[in-house]
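Certain chains of the assembly are absent from this excerpt, and the rest are unmoved.
Order as written gives the chain letters A and B; numbering starts at 1 within each chain.
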Amino acid sequence: MNTNRLESFSDGVLAVAITLLVLDIVVPKPGSGPLAHELGTRWPSYAAYVTSFLTIGIIWINHHAMISRLRGVDRVILMLNLVLLMTVGVIPFATSLMATYLKLGHGQTLAAGIYGGVLLAMSISFSVMNWHILFRKHHMLGERIEHERRRLILRRSIRGLLPYAVATGLAPVSPYLTLAICAAIAVYYALPLGSGG
Amino acid sequence: MNTNRLESFSDGVLAVAITLLVLDIVVPKPGSGPLAHELGTRWPSYAAYVTSFLTIGIIWINHHAMISRLRGVDRVILMLNLVLLMTVGVIPFATSLMATYLKLGHGQTLAAGIYGGVLLAMSISFSVMNWHILFRKHHMLGERIEHERRRLILRRSIRGLLPYAVATGLAPVSPYLTLAICAAIAVYYALPLGSGG
């Protein structure tokens, strides 16, 4: 299988997932209070929307870079890609969960932990796929990449796991911290500073 | 019509259907109980999500293999493809139905039977389409495939129906069994073991 249809299907799933995020921003029911106040209390929804949107957008960019190195795909790559898409597919749920519970007096730790955990799972499956491509299928790479360079790419990919692990681990300390770290990661990679990632 | 736009439309439908599955995982309403407990009781949703996600993903891979053999499509192929997509389009509903009723004291048999039945209908329409392509339109195949080889491909495709028929038939015995078999089929084809399928 060539990489075209893999890209087109992955683009489709990422585009749908990133656009479904808006369904988590709910219009306040008329009569439940002044609209400005009602919208104001929902700021976790907006923060989570921006964070998840940027995160999926960055995954899309990195996914493109990863696939563009290949000149063909085999079944193992297809399956690793499917697992990656599955973790991305869960992001709208995890986003909604965290936005709903962040400010409540119960469940907020678990909700933040799940949010961080889903992003962590996504990065892990991305790194595993990258490792598989770079070190197990390097004969399928479009052009020969030196061992040193391949290690560098993979190391960068793995280094990206760390902040998500920290964000997830800090959920019991403060769920706000989890969201803030995830948002910071997204912004870091979005800014030219993080453009090497 | 060439196969490009058929693939692009089918990829679109499959990508939307696979991503809509997440809408079946509902965020527990605050105040309905401890979040951990509420999330825990929803395990059928997660099991059904993973099963349906892998199943649609595998259909996508097999669909690609089937279409890539063709150098053109006619109206009959377009219509068989539409029927196949219709059965895939129903999967999010069937998934939600089974996840909702699996643990209840009523309706669980019917719900599991419908879930298995939808996956069975999907495999049947896939096999019919494969048969049509391999034996009725073999002059539209990109390269000549020997009769023996075509029979082999079709036989494999039909053999894939059996476990779904068993899963559906066992719903009255135990709806859990239906889900377990469907999950096992998905995992079997996802693992390198099933890579011949």
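Points worth noting:
Just so we're on the same page, contacts are C-beta pairs under 8 Å (C-beta built on N, C-alpha and C of every residue); 3 or more make two chains touch, one makes a residue touch a chain.
This is a predicted model, so every value here is computed, not measured.
The complex in this file is a homo-oligomer whose displayed part has 2 chains and whose full count of copies is 4.
By definition in this document, only the chains that are shown with their structure count from here on.
Chain A maps onto chain B through a rotation of 90 degrees [Cα fit, steps of 5, range 0 to 180]. Averaging C-alpha coordinates per chain places the centre of chain A 26 Å away from that of chain B. Across the complex, chain B is touched by residues 1, 5, 8-9, 12-13, 15-17, 20, 23, 75-76, 78-79, 82, 85-86, 89-90, 92-93, 96-97, 100-101, 104, 106-107, 110-111, 114 of chain A.
Against chain A, in their complex, chain B makes its touches with residues 7-8, 11-12, 14-16, 18-23, 25, 27, 30, 34-36, 39, 49-50, 53-54, 57, 60-61, 64-65, 68, 190-192, 195.
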